[in-house]
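Missing here is one protein chain; the remaining ones are kept as they sit in the complex.
Let's turn to chain A:
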Amino acid sequence: MEGLSVGERNFIKGGIAQDLRNDGRKRLTYRPIYVETGVIPQANGSAKVKLGATDVIASVKAELGKPTLSHPDQGKVFIYVECSPTAEPSFEGRGGEELSTELSTALERSLLGGKSGAGAGIDPASLLIKEGKVCWDLYVDCLVISSDGNLLDALGAAIKAALSNTGIPRVQFREAASSDEHADVDVSDEEFLQFDTSGVPVIVTLTKVGRHYIVDATSEEESLMSSAVSISVNRRGLICGLTKRGGAGLDPSVILDMISVAKHVSEQLINKLDSEIEAAERANEEEP
């Protein structure tokens, strides 16, 4: 958001310094989070997450693919983010591309783990159907519909919810009888497998404004930030990924401090998110 006057800037900064932000929150309080699952019927799993005025959709689509040569025992997961111009007129045309790429890479770093697949939220080995031959490719497509800051945390939460909502068809692999390459894959349209999403981390972004840092910044607060650190933490309290954004440098001790705060905040966030996802799933089941 542009066009904040000096007075407004000082007001926001002063509020943060006194631990009372413009919307009445404390520095380390999230806005209410609202989850809806199964919003995109043509996907294998989907979820919509609202965090204040920030509104994102994540959809998971599974397609049969071939494992890579370097990792014949793993499936693949891809994350793409699109920023719709409905969220911000400046995303028009190719305007949103830079932000989209920044968000996709940050999400991949936070959720997918290293190249070997270690530390991934979804175990890539669980996507394998037949070693070296067939695997599931998960395409996670996210769309930003409305943006009021803290997109990364919202997208991370939406992906977690969408993965919980995802059902992958059970597959029977039949070895080819003759040598002509066509092995048979039998995709069931009745039996679906659910993922174990308890290991999927949540992302906590700490935004530094003035001398303090806050969680879940609105776009007004983001416009005042000097730097931000996004930390993804899983249920066991392990750090799964880290991204620092923003121009200003940070003192190493501050970063360590931020990580321990993020770890603390993530516990509440995971619990809140899990109960929201569960409620959303239950609401889906009750609906015919």
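As a working rule, a residue touches a chain if its C-beta (ideal position, glycine included) is under 8 Å from a C-beta of that chain, and two chains touch if they have at least 3 such contacts; residues count from 1.
In this text, contacts and distances are computed from a predicted model.
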Complex member absent from the view - protein name from UniProt, among "Protein FAM114A2", "DNA repair protein RAD51 homolog 3", "Exosome complex exonuclease RRP41" or "NEDD8-activating enzyme E1 catalytic subunit": "Exosome complex exonuclease RRP41"
Of A:L4, A:L64 or A:A125, the one touching the omitted chain in the full complex: A:L64
Contact partner of the left-out chain, one of A:V77, A:L143 or A:V200: A:L143
Residues belonging to chain A that touch the chain removed from view: 38, 40-44, 46, 53, 55, 57, 59, 61, 63-64, 80, 82, 84-89, 92-93, 139, 141, 143, 145-148, 167, 169, 187, 189, 192
